Structures are given as structure tokens and as C-alpha cells.
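Accompanying notes for the structure given below.
Here the complex is missing a single protein chain, while all its other protein chains stay put.
Read from first to last, the chains carry the letters A, B and C; within each, the first residue is number 1.
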């Protein structure tokens, strides 16, 4: 089987992962409309490509929070990587480092932060955080992450409660006994989401800032109003995200929400996006609409499911090649040439 | 079989109900476009969810005509509940009371008003009325309902004649011999819809008002003009409804019509809606667009078909949980925080 | 088999007609987009029904060119009725008369005008005309029609050449040897469409007017410009038609074109429509948008194929019942109450 595009990895994962794991990764909330819209929305955006630009020397590098990455695609935080590959998040960390990409490790990793950090020394890693009712535990996580060299804190804002994912309920999804949410051992019982604190508000950003010198990125913003609040509360970045369509069904596709967030932010902080990225040209569209970088969730898991670290590198390499080619065919030789003029929204 | 969402009950009912009963409940007029549009229209409404609101304490109670209900979902009037479950409307009444919901009993019930009332003493019950050519008979029904403690009168305005439901014609639908339209015995022959009076006009509202002290709610309004007339004629509430798509095919979906009715009414009376509610997030959308409460028709029948009173409670409980979760994920901790800002109409 | 709606007759005809005849009747030009759009366009028009009008006494009669018909649906001109039923156009004429409807007999009938006229003495009949290169022959047809009591002349304007109907080419369609275009015998060879005159222009209306005292109706108009020209050339009526999608593919659906034609005509002449009428509510929509009457083509042929004269009466009766019911459910008791306010175009 030749792996030509990300759908090939998806087909592989669907075929070879245990059904309960595939279902968990694939799950969207309710009718999965938002999950699917994340992808469909890209089809309604049309390029306006320019010709006869010198694209002989392509430079697809960019910087996020000041650090250079090989191209504007990172690994979004997703949980339970051991469901996809025995080495779990260690493999993810190694692949991200090998590709000079950014990896956002999830609180709900099946490896410890220490293992993740040690697997890819010097790699660009951010740490994703949920705020738990047990604030002291959250504080310890933040401080461990900072001490280990994670370079930013990504606060997930869209999960006061877990979305309703029908297949997980039908399957009675839970982690197999040999997997653990290792970062939470001691502080929490495993897999009790209800330990998350649904009373978190914008003021808790100040609390987080008091705990750490790390830049804080807020993930899960979908409106201009919240984007404005984020900036006012001093975050360093915003990830436009609907949690892969796993939380509130029938909210906007992230690529649609990106437009209003970028407009509200006006360049005061960096704006990223996750959700629905399946081709290099999706990355190009997101950048044309103002994203500094995008993050992939499910495709990374498919890569892991295919061949672990190597498979994830394959996924990233394909995206990278496709992104570079799309840029060239649209007439851009470097990331700074990508702009709003490159795309228009189809009325259909 | 785990019942996870309302579609599971629908699948169950389709499988286990006699075809003639399933077809009767499922029927829409003509090509069933409006029946289906009632559902599809929700997909075109997108949430604009807000993050980092304190949603730790959720309060989903509301009031309709001054009476508190546990959440803004009631049982719409539908006929012939014994087709779904032997105890018929008695089970419906019990489930509604158990869930502290509102039950609108239909004139075409297969239990008497007295049985319905006695099945759930103290429960919130409204009585749905058709005006018959035999006005004295209608008057007796109204007065029985008032005497029994029904708390409002719901006048159906969209059935001067019965819509054309092709499957019912093909099936030669009629009630099985052991079921009766018990509220009409003596006054009418069973199942002769032509006893309805197609000459009813707005002035008959005054006649109704002369018969009863109960608040009058008009059901079947789809335009701003009729909403204005309803208010002027002194009704206490409007149910935006197209009779589940069973009357005039190719009218508006109720969630679309709601917008213009709410705008016309300007808060002078309460506005409710039925038609197409299948998920808790549909309820949230209807409230965001100005409905005070919604009513479910077919899903209640599916619940009855599944396990009678218990099945209907399951349906209501699932809707309740989904509604609460949708609210929280959209950033609302109580019903009063739900507003127009929460949604936008997709252009697609 | 219970015949409940027009689709039932379509299914019957598709099953029992010889394939070559079914294909001929069903054919559209090229990709059949316009044929199908004629039907789909109705789905994009939504009723805005009004409630609590007195609809106890329904009057669905109307007048066309001053003559009363039982309801606003007539029989459009189509050729070769013997392909559907042995008695051909004689059956059509009888059914139309029995239903007090209007029948537009086609030049390409398989019965003579004399036979058609004699089959339904006193029935309302119009005669459809193509102008042939042999003008004298056309003149004789007009004068025969006038002498026989046909009450209007319907000039088809959209067939300078025959549209490309792929299935007819594949089937090598031609009339079976025992059928004749009886009105053309002597003057033409059978089935050579190229005898039609593609040089006809608006001035030929004057020529027609010089031959007959009959009112002239022009069929095949789709634009406001041509509607204006028609009025200026003194026609008495316009049939908005695209020849059932059999001529130029990818022109407008007739119900869409109706709007601009009605606006241009401003009541100076009567405007009719054919194409895509499949339900009584389609008739109501056409009238709401300004048509005085509509005509059915293929459904009439399906009726003939089902049971000849009787089958066509069934089709008309179903349409009549559906139309009456739609009117009542929309709040109109008589045709004069139908108006533009009843419908809106969906944006979808």
C-alpha cells in the first residue's frame, strides 16, 4: 500500500485499529455535524492563484512564538496515544522533533511529561492543560511542564464538561487496564472527567499567569467576543478550535471562525487553528485567512497507528510536500507572501 | 440496545410498531418536504459558543404561563397514543408529571380527559381543542377540561381539513376496533374528521373566551401577520407549528417561522414551537431564537412505543441532559442567559 | 394498486408503456437539467399559509379567456397520444370535457382535429400550431380549427428546430407504422420535423392574425423581453413554457421564469404556465406567482396510459382535490384570494 495522501492513513487506521479506539479518535459530538463541517468548509474556499512568480526557491519555514519550525503545521493535543501505538506520546514527540515541528502534549497523555520531554530533547514542545477542581494538582502539572522545558502552556477552554459522543457511550469506552493517564496518577482517579472544573472563567487566566513564566495560549475560541477577551487577559496566542467537533455540535467550522477571530485580534497575538486539516492546501487556506500555524489532531493519530514515529513523520512529510507545492502553484515562494488575496469564499 | 439519543427510539419504534401505526405517526403531507425540513432547518443554524463562563451550577428550569417546569420541553398534542402503548395517554400523563414537564392532551386521545387527569394528579396539563361543527360538543369538552384542572386551552388553527398523507390512504388507516376517541363518544362518530368546522375564524377566539377562564394558546401560526392577529385577539400564547408537516406541505420549517413570529409578537405573549426537535441542542436553538419552550410530538410517541411511561421518561431525560450540556458548552448557566447572540443562520 | 398521487401514474406508465414510448414522453434535451429543474424549482418556493380563514365553502373555478373551467388546470399540447392509449386524443378530449377543463390539441395529434372536436362536443378546446415552411398548409390547419370550434390558437415559439433528446436518438424513435400524424396527411410527410419553418419571427403573428378571428396565445416565452414583444404584437395570452425541458437545456424552470414574465406583462394579457406540475400545491404556487391557469403535459399522458379517458380523469381529479385542499390549508376559499403574499422563494 502506497501512502499518497492523508486519507490513506485514515483508511489504514480504520482498518487496523481496534474498533473502540478508532471510534474514540473518530468521535464527534451528537450528529458529528461540526466534525464533518470542519472538513467540508475548506471546499467552499477557492484559491485565486497567481502565475509567473519565481517559485524556484521555496521557503516554507515559519516562527511561532518566536521559534522557527520547518513548516506551519504542528501536532494538536490529543489524548491516549498508546491506543494508537505502543510507545504512545514518546513516538509522537520523536516524530515532531525529527520534522522540526511543534508538539502540544496533552494532559491526558499515556506517557508522563518527563517521558515525553526525554524522548525528544531540544524539540519544541508545548503543554496542554485542563484546569481541575483540584487546583493544586493543576499547579503541579504546570510547574512540572515549565521545569521540563515545555515552551508554552495551552489552556483548553471548551471542555467544562465532556461532549456527548454517542459511539463512546455505546462502546462503553474506557482505557484498557494497562494504560494510565500517567500525568494524573496520585492526584486523580483515572478517566474521571468530572474532575475538570466547570467554574473556570477568564479570571483564572490571571491565576495561571501567577504560576508560570510560560506564554499562555488559549484553545477553543470561536467568536470575536472571546478573542477580544483573550487578548485583554494577556494570552500570547489563540487556537481557534472546536475540539475536533467533539464538544458542542453545530458550532462553526474552525476555518470559518478563523476569519472573525483574526479580524478581532488585529495582529495583537498569534492565531492558530486546528480541525479539518487534511491536505497541504488546507494549510495554505488557513494561513491565507490569517492563521500563523495549524495543528493536526486525528491525522497525527492515523500516522501513529500506521507505523508509530515513522508513520507520523510520513504524515507530516506528505503535508509538508503538499503545502510547498500548493504555495508554489498559488504563486508564493515564502510564507510571508501568503495573504488574504489568495482565497475567496464560494457562495455555494 | 443502549438508548443513547432520540434516533435510537425512532429506530426502535419503526422496527416494533405495526406498520400502519408507524406510518400514521411518521406521515407527512404530500411529499413530506415540510416534515423533513423541520429537521433539516436546524442544521443551517450555527452556534456561536462562548467560553470560560462559570457553568458549574446549571439551572435549566423555566416557566410557561407562570408555572415552573423542569426544562423547556413539553409534550405536543398527538392523537391515538394507544397505537403506541396499551395504556395510551395515561402513560404519557404519568411520564410528563414524573419529569415535571407539561403535557398537552389531544382531543383525539384514546383515553378520556378524566382518565388523563386522574393518571397524573397535580401534573401540568393543557388541553388541545379542535372546533367541531357541533359547537355544543366543543363547549362541553372545554368545560370538562377546565373542571378537571387542565391549565390552558390549545386551539389548533391549521386543520380546517386534514392534510393528504399518502401512506395513510394507501394503508386505509383507521383505528383498530378496540380503540376509541373516547372524548368524543356520544357527540360524534369516531374518526370522522369532517366533523371539524372549516368555517372557524379569528372571531371564534372570542367565543372560546366566553366559555372559559383558561388561558388560550393558538397552535399552527407560521406568519407574522397571523401572529399579530393572535395577539390582537387576546390569546396568551402562540405555538409556532406546521402540525409536524402533516397539513400543508412546503410551508416553512417551524424554526424558520419562529423568527418572524417572535419579531412580530415582541414579547407581548409567550411563543412556543413544535416540529423537528431531535436533540437538546435543537431546544437551545429554539430558545436562542425566542421560543419560551418547545414541544415534542413524534419523539414522545417513540418513547411510549419503547417502554410506555418509562420510555417516554427516557426520552425526556436524554433531551434534558443534552439540553443542559449544550447550554453549558455554549456558555450559559441558566435559561435567562440564552439569547439571539448564541446562533447565526448559515448561508448554506 | 391505489392511485394516490401523480407519481403513482408515472410509475405505472414507466412500467407498462413500451420503452420507446416511455422514453419519448419522458425525454428532455441533452442532460435533462431543465426537465428536472421544472420540478425541483417548486421545492424552493415556500408557502406562507394563513390560518383561521373561513374555508368552509371552497370555490376553485376560474376563467381563461373568458370561459369558465372547473379549476385552473388544463391539458398542455403533447403529440402522439396513441402511443399512450389506443383512442389517443379522442380520449384526452373526452376526459377534459368531463372534467370541465381546457384541452390544447397538438398539431402532432394522432387523431384529426375533426375527430378530437367530435369526441367532446361543446368542450373547451384550443389548437396548438407550429408554422410550417408550407404556409398554405398551416393556413388550412388554422382555418379547420376555427371552423371546428376550437376557441384559441396556441402558437409554439420554441421549436425552430427539434431539441436533442438523446434517448430518442439511441432508440431511433419513430411512430409505429399504424399511427399517423393525421392532421398533416397530404400536406407533409409524416414525422419530418424539418418541415417546420425556422425563419418565423414576431411579424408572423400579424400573418396569423390575418388568417383567423381566434385569440392567439404564444407558448414558449421565458424572458421579460419576449413577454413585452408578445404583448406588443397583440397576442391574447402567453404560456410560460420550456417545452417540458425538451428544447434548450439549461434554460430557466418555468416557475422561475413566470415571475419575470408576469412582472413584464402587468396584467395586459393572461399568463399561463406548463412544466413540472406534479401536485395541487404546485398549481397553487403558480397562481400565487401570477399564472391564470397551468397546463399539464406528461401527467396527462400517464393518465391516458393508465386507463385512457378514465385514467386522465383520475389524474385531473387528484390534482383538483389536492389544489382545493392546498388552497384551504393556505387560507384561501376562492381563486381570487390567491396572491403573491402566499409564497416566498427559499434562499436555499
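Methods note: contacts are C-beta pairs under 8 Å (C-beta built on N, C-alpha and C of every residue); 3 or more make two chains touch, one makes a residue touch a chain.
Every value quoted in this text rests on a predicted model; they were computed, and no experiment measured them.
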- Since one chain is left out of the picture, which of the remaining chains does it touch in the full complex? A, C
- Message: Just to verify: which one of C:200, C:283, C:300 or C:343 makes contact with the chain not shown?
- Response: C:200
- Checked against the full complex, the residue among A:48, A:67, A:143 or A:266 that touches the missing chain is A:48
- Message: Even though one chain is hidden, which residues of subunit A still touch it in the full complex?
- Response: 2, 4-5, 42-43, 45-56, 279, 281, 321-322, 325-326, 328-330, 347-348
- Item | Missing-chain contacts mapped onto subunit C | 30-31, 33, 44, 157-158, 160-161, 163-164, 166, 169-170, 197-202, 204, 218, 220-223, 225-226, 229, 247-252, 347-348
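What we mean here is this: only the chains that are shown with their structure count from here on.
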- Query: What rotation angle, rounded to the nearest 5 degrees, superposes the C-alpha atoms of subunit B onto those of its identical copy subunit C?
  - Reply: 90
- Starting from the mean Cα coordinates of subunit B and subunit C, work out the distance between those two points in Å. 42
- In whole angstrom, the CA-centroid distance of subunit A from subunit C equals 60
- Item | Interface hub residues of subunit C, defined as touching at least two other chains | none
